[in-house]
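For reference, the structure I am asking about is given below.
Note that one protein chain of the assembly has been removed; the remaining protein chains are unaltered in position.
Coming up: chain A.
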Amino acid sequence: MSDANLADVQADRSKMQISDTDVAIEISGMNKWYGDFHVLRDINLKVMRGERIVICGPSGSGKSTMIRCINRLEEHQKGRIVVDGIELTSDLKKIDEIRREVGMCFQHFNLFPHLTILENCTLAPIWVRKMPKKQAEEIAMHYLERVKIPEQANKYPGQLSGGQQQRVAIARSLCMNPKVMLFDEPTSALDPEMIKEVLDVMIGLAEEGMTMLCVTHEMGFARKVANRVIFMDQGQIVEQNEPEPFFTNPQHERTQLFLSQILNH
């Protein structure tokens, strides 16, 4: 579907180094219920530093819930999640510590509408990292240039297009210098012509070796960037594989069904 969007971008896989000893995230035996509804069933996932993982699956399959558990926007009831060597418990200090190291981009951007773009980016470094304002602004401008919108720094989010807002959201996360980035359907709320500008930024990030977990339906992106694709259905990890075999030769019948539905239209 979006292969056309990405036709002129060639991700450079040779730069994407994956560590084979350094574990970024380890999820083992994680279960979660909403009331009586078992949304996540026995999730096991080990993410090495530098890995780019794309998570796909039908809606309601628990993929968003799973990555939201990693920075505790959702609470899991059973199992272990260890992020960057810190285990997630109900200890608020640990939660904040993990959130400082894990960046997140949302489907609806969630920029702060009462602050300018620059203030959106400097807020967390100033208040969470206790960085001097001037230094925070320099870093913010650096990342705004990275996402190619430094000229919008003094505007408000409401004045920007969706694609620009999502790029600001990415820059805002990067300003915290995170070790892991989580993307929760970052392009689902965007018009087709804006998807590319966001994906370009994400590809750039991957090339720099950022550890990324992306919930997305952009299969072109998955092919180009991911080193692992995970398919979830009904709260379980049904299949995971490298992108080439995943797309050309899916094993599980539900994966086959899902891929045939999204690729053939």
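Things to note:
Heads up, the rule we're going with is that a residue touches a chain if its C-beta (ideal position, glycine included) is under 8 Å from a C-beta of that chain, and two chains touch if they have at least 3 such contacts; residues count from 1.
The criterion applied here is as follows: contacts and distances are computed from a predicted model.
Set against the options "Inner membrane amino-acid ABC transporter permease protein YhdY", "Probable oxaloacetate decarboxylase gamma chain", "1,2-phenylacetyl-CoA epoxidase subunit B" or "Diguanylate cyclase", the UniProt name belonging to the omitted chain is "Inner membrane amino-acid ABC transporter permease protein YhdY". Checked against the full complex, the one of A:29, A:113 or A:192 touching the unshown chain is A:113.
Note that of A:49, A:76 or A:172, the residue touching the chain absent from this view is A:172. The chain that is not drawn here is touched, among residues A:82, A:123, A:141 or A:259, by A:123. Against the chain not displayed here, chain A makes contact via residues 71-73, 96, 99-100, 102-104, 106, 108, 110-114, 123-124, 127-128, 156-159, 172-173, 176.
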